[in-house]
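Only one protein chain is missing; all other protein chains are in place.
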Amino acid sequence: MSVDQPGSILCFGEVLLRLSAERGTKLVNAQRFDAHIGGSEANVGALLAQLGHSVQMVTVLARSSLGHQCEAELRRVGIGTSHSVRAEGRQGLYFLEGGGAAGRIIYDRGGSAFAQNANLLDWSALVGHASWFHLSGIDLALGDIAAEAALDAVKTMASAGVAISFDVNHRASLWEGRSKSELARVRDVMALTDYLFASPRDLARTLGCEIAQATQSAFGTFDRLTLIASTQRLLQQQRLSVRIATREQAHETNGASLGCVVDRIGSGDAFAGAVIDGILRGASLEECANFGLAAAISKHGIAGDRWIGTREELESFNPFSPGDVRR
Amino acid sequence: MSVDQPGSILCFGEVLLRLSAERGTKLVNAQRFDAHIGGSEANVGALLAQLGHSVQMVTVLARSSLGHQCEAELRRVGIGTSHSVRAEGRQGLYFLEGGGAAGRIIYDRGGSAFAQNANLLDWSALVGHASWFHLSGIDLALGDIAAEAALDAVKTMASAGVAISFDVNHRASLWEGRSKSELARVRDVMALTDYLFASPRDLARTLGCEIAQATQSAFGTFDRLTLIASTQRLLQQQRLSVRIATREQAHETNGASLGCVVDRIGSGDAFAGAVIDGILRGASLEECANFGLAAAISKHGIAGDRWIGTREELESFNPFSPGDVRR
Amino acid sequence: MSVDQPGSILCFGEVLLRLSAERGTKLVNAQRFDAHIGGSEANVGALLAQLGHSVQMVTVLARSSLGHQCEAELRRVGIGTSHSVRAEGRQGLYFLEGGGAAGRIIYDRGGSAFAQNANLLDWSALVGHASWFHLSGIDLALGDIAAEAALDAVKTMASAGVAISFDVNHRASLWEGRSKSELARVRDVMALTDYLFASPRDLARTLGCEIAQATQSAFGTFDRLTLIASTQRLLQQQRLSVRIATREQAHETNGASLGCVVDRIGSGDAFAGAVIDGILRGASLEECANFGLAAAISKHGIAGDRWIGTREELESFNPFSPGDVRR
Amino acid sequence: MSVDQPGSILCFGEVLLRLSAERGTKLVNAQRFDAHIGGSEANVGALLAQLGHSVQMVTVLARSSLGHQCEAELRRVGIGTSHSVRAEGRQGLYFLEGGGAAGRIIYDRGGSAFAQNANLLDWSALVGHASWFHLSGIDLALGDIAAEAALDAVKTMASAGVAISFDVNHRASLWEGRSKSELARVRDVMALTDYLFASPRDLARTLGCEIAQATQSAFGTFDRLTLIASTQRLLQQQRLSVRIATREQAHETNGASLGCVVDRIGSGDAFAGAVIDGILRGASLEECANFGLAAAISKHGIAGDRWIGTREELESFNPFSPGDVRR
Amino acid sequence: MSVDQPGSILCFGEVLLRLSAERGTKLVNAQRFDAHIGGSEANVGALLAQLGHSVQMVTVLARSSLGHQCEAELRRVGIGTSHSVRAEGRQGLYFLEGGGAAGRIIYDRGGSAFAQNANLLDWSALVGHASWFHLSGIDLALGDIAAEAALDAVKTMASAGVAISFDVNHRASLWEGRSKSELARVRDVMALTDYLFASPRDLARTLGCEIAQATQSAFGTFDRLTLIASTQRLLQQQRLSVRIATREQAHETNGASLGCVVDRIGSGDAFAGAVIDGILRGASLEECANFGLAAAISKHGIAGDRWIGTREELESFNPFSPGDVRR
Partner (left out) sequence: MSVDQPGSILCFGEVLLRLSAERGTKLVNAQRFDAHIGGSEANVGALLAQLGHSVQMVTVLARSSLGHQCEAELRRVGIGTSHSVRAEGRQGLYFLEGGGAAGRIIYDRGGSAFAQNANLLDWSALVGHASWFHLSGIDLALGDIAAEAALDAVKTMASAGVAISFDVNHRASLWEGRSKSELARVRDVMALTDYLFASPRDLARTLGCEIAQATQSAFGTFDRLTLIASTQRLLQQQRLSVRIATREQAHETNGASLGCVVDRIGSGDAFAGAVIDGILRGASLEECANFGLAAAISKHGIAGDRWIGTREELESFNPFSPGDVRR
């Protein structure tokens, strides 16, 4: 399934087991849970592996049956796991209630094998296998061990000329009570990032500027930065649009209707994965935006955190015309 | 969980076991049913108990496993059952098909322990434990025994100065074939009611007046009446608004979108419960209306007859902005 | 599917909707129910129709979606419903908990359309379509209307020379509190029965004799009686055997192991149906016994009240060697 | 259930077992499938049988448990199966993913008992039992044996004066790679059709004319043609409208909203069935259109390929006001 | 439901949310989990509350939706929760695979609200509400905070003359790596115990004596000890027997067959609860043993950790004759 290339796309982050209550059931009442594998960086990797890229997950899994399940599910979508390690500790979990449009996430990832052992990963050994490195802001919000591993990784990869993509992925509940110096790490990673997934609001929060000037300010502040991409939700109208900018140009799509949402989680990760694919195959800004929008919209119809499908399906999906039954 | 108060909110009515076919399955084809506990008055009590009030269900349960289930589910949400009694007879059932937006209810509650034994309840003993008394028009539509128990209750409570809330809750199929004198009981209860949940159409049907004059006419006719509240469905647009009026003022909310409905049953009960909570904590008319609207709208996303959640969740829910995944 | 014959096998009795809790779940906790169609006489008819006989259900169904479901499920297995009528009232229900070996049934059939309207059936019109008439003792335990309809039916059929089979099917909870004169009806029906399904204990209860003399006494008392058949459960050993006797001879099978039971309900009905099939095709006593045993044993592996399968499957099933996977 | 008439409505076509993945699950991930019976012509028959018509399915079923299931499900909705035959070969399957609004069908019907043995049907014997004959273009797309059987049938029925309805039902994946002479058969059947279900696009494809002239052209080309009916989907707006034309007049309904779709499959078949019912009871063009629209819209809320319900339910369903919970 | 008594039975321990994979599914493959509430001490309390005793759970629950679920499920079976407190931290979880006879448990309870905050419980305030105090060895295996809380509790209760029952409940995986001084706490609690649930092997491990002398040695060592009870599993034969001894006498039941096991978890807790009930109502040693055996055997047929039912059901259950369907 994988395309021959000198190295792989390395995705660095924690893999989580998600336990979601049935549609319409609150956690306080839940008697049955569906299990899915998630984790923002693994979701990005899942889309890229299914589209034919060589993808390796760089993570720490618990030495337990739940750790085995995470590894098996990575393999299932074609992600390599030979660069991941095992350690003592829990496999991170999260609980999801609501289903469909709205929802509430309860993280239960404290004391995880990843958060406590991310320093086991040997970046100088891994850099030789990398053609691209992807991480997210969640790596920076899980405590000092993971955050420092992320910074080490980014420095090592950037020095070696590996392209770096970074999705800010702000999660209020994870950042609660974090210190200023911790928040500063987001900025440190941005400084080494080539391809940034961040909303104007994320940028403004990090740079301390106005939202209206955020994109411009980011390109001004960070020399390495090549591209900034984000999705915008217009919740009242239940629509989603995509904006991508480089230093030279910007493109914003129309808003596409979400229809009856099956699962909102992971649509931003599907977007990021599709944009990275566009960049890798040299697509235009507009093509990247449209491909990313297609991935994000079609993800809303797929249960679980990960976009599931083939390149052919994604290429033939028109987000502005959800279309009839194909037969 | 319960707030210290001199008495409890007593909810009087039948508890039903609801058996609902899977979404999209008609009863003629149903091979699997989900079971939920319902009954309009118990639904009101469920919201109030979860919000921290001391609530007691006053009902008659069947001496059977299904009666046990009803009692257990009342306890589960924090409703007290020590004022309920057991008797021979069936536990009332109802079947539900459709799921989501539309639906059809088939009652199977004839010969229930409640309908045949509601006269076992000793109101003069119960009044001492009551700070509030809630009932609905369904109590009046289940035959003479239940209807007379309801009238006795209301008279006893009103004499003792207990606040009375009454939800007309007109159900066409239950009132079919009832005599005029039976219908007159709705009016008799209204005459002793402080807080009335009734649409202008319900009022007009009862008072024999025009819909446009119904609220005014109700305040003119019933001296005790303090407040009238109702929801309006604008089905074509799939929106819901709320109207509350006192003798001095009235407030009507904007219509809020229902989105993809999980379960429409019990949204009126959630509304009534939230308004009663507002009254009890001295909220303004507008606050009561908004809180009631939030309960009604959020109920549409919850499976089963009962609103499920915490006060904190309800207070943070904005019905005009269903919002994204909270994490 | 039906064999050409001058008339049909008429099965007279109530059709019930069964609601069973998931295996291991008590009714007080049940949140999901599986629905199956049952009723002893309909179960007998289901096996016979699937084996190729022309079978007609003679019953009264509720004019409701649940009544429609019962009719549809009868048709599904090939039972004709043109001799059944519709009436107001409830469709009888029963709840089942436990699953597998043990279990508990809660009847909820009071006030059913059948019990209140069985007198609507016009036996003089039906007799012309009958080649065989089957009923059970449950018909006699549902109140005067049903019991008298049963007696009328048996008299009409017997007078016209239609073969009559009767399964005593004693249900303690249904007979509780019945009067002596009601119990006497069992004896009245036995007196007109050709083929009787009754254990020695059932016979002794009815005839007031010792269990050891029961079969002999029955043949002595009832002139029309041609055959008596029953199953014996040896619960400790989880085995089942079959005994059939005529005036001239008797045959008893070895006990066959029940293994891991999926559903015990309806195994006696499957037995009765298979024996009737044996009688109709002129099989020997031993063949009838073995065929009945095969039906009863294989029913334990089938969910729901009814034996499901084809004649070929039943003929190739060896109850003494449950056998491996067939491929 | 069936109305007395000199003959039955014969529906000719393959019955398929549909296996659908759970909502939101792609086939590559599906671990559980729901089974439904489908097939366009059987779906039309299902609606007509439930509305009280005498309907017979004329098909070839596999001599297997899956063939038995298809037959049992036909019987369940009241379709007669005595004119169907059994043969060796597979029972045709199809897999469905997506659920709700969009979806993808994977046919797995190659080598089916129907496709290989449709020539076993003896039309000269069947014509005597027919008051109406319904077929679809799918019959013509399953290979020479089925297509020639369809042509034979239509010729035999037309000669005998039996009314013929034909639903073009174009399926791109089935027609891929078919020869011109095969496509010509659609035209051959149209030439003998009384009541045609075809969109202007279908007509234009067959007649080689402009879409705008298609209806006019069809009436000009085919002398027998009495009526042309079709539905139009306005996907972006999620609405459906209906158009019916005779030589003298035409009627087009407003577009009705689809709301939250449970199952889109079979809505065209429900439409066709309802229009046929209208024709049979002499309804006006407008009544036929509205009844057909009601069937098509309400089908979107019913899981499986077939419309399920009673005449009363369909008559009381207003497609322009999906309505509240009925109780 | 509760019997009038001067105080309640206090059960002290952690409440866990159990997530069990479907029968036959290993955790590495599990895509769906059933949720049940467990925890040895809560299981004992559940049986006692259902049998009519006033039971209070003394625990620390997480301030989260999962903590709410645990509290709601305690209330559902009639256990009071007003003596429990809320704290930050996780709600303890455990995962279960296998189903039926065998199985494997993966604890995920590190860092739980209970283990970190058990010192919040104020035993001097609680002792006034206690008529009986139950705890288990698991309390001693969850770290110093919980273990010291347990020792404090036992000392306070014993001083006040409250009866103390203690179930050793040895769990190898929880005791792994614990120090000698930690193990010594088991002995410290035993020294203050009146009613001890411990196998000869448990006693021998704690006292450092031979298994054959263990019971005698325990009575010799611990002055307060009144009764020692345990179950014995004979796995090969799938049977269970019960042994209870006082200083004066001992009784051992025959082994009862387990049949097809639905859920083995919690059978020891059901046993303990039933024996405590026997003691409280002054039953003989033999009655206690038989009642305990009935609870343990019937628990094997009930899904989840807790025995579910009524006193009447337990009293009528004969463990040596699992019995037929009751109707």
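Going by the order they are written in, the chains are A, B, C, D and E; count residues from 1 in each one.
Rule of thumb we're sticking to: a residue touches a chain if its C-beta (ideal position, glycine included) is under 8 Å from a C-beta of that chain, and two chains touch if they have at least 3 such contacts.
Values in this document were obtained by computation on a predicted structure and should not be read as measured data.
Considering the complete complex, the chain that is not shown touches A, C, D, E. Per the touch definition above, the residue from D:68, D:83 or D:205 contacting the chain not shown is D:68.
The chain not shown here is touched by just one of D:14, D:41, D:97 or D:305, and that residue is D:97.
By the touch criterion stated above, the residues of chain D touching the omitted chain are 19, 26-35, 64-66, 68-69, 72, 90, 93, 95, 97, 106, 108, 110-111.
Counting over the whole complex, chain E has residues 22-26, 28-29, 98-105, 107, 171-174, 233, 235-236, 238, 260-261, 264-265 touching the chain that is not drawn.
Residue positions on chain A in contact with the hidden chain: 68, 72-73, 75-78, 81, 310, in rising order.
Criterion: only the chains that are shown with their structure count from here on.
Chains that count as touching both chain A and chain D, per the definition above, are B.
Copies chain C and chain E of the same sequence differ in orientation by 120 degrees, per CA superposition (steps of 5). Chain geometry summary: the mean Cα position of chain C and that of chain D are 40 Å apart. Among the residues of chain D, those in touch with two or more other chains are 260. Because contacts link the chains in a way that matches no line, ring, star or complete pattern, their graph is best described as other. A list of each chain pair in contact follows: A-B, A-D, A-E, B-C, B-D, B-E, C-D, C-E.
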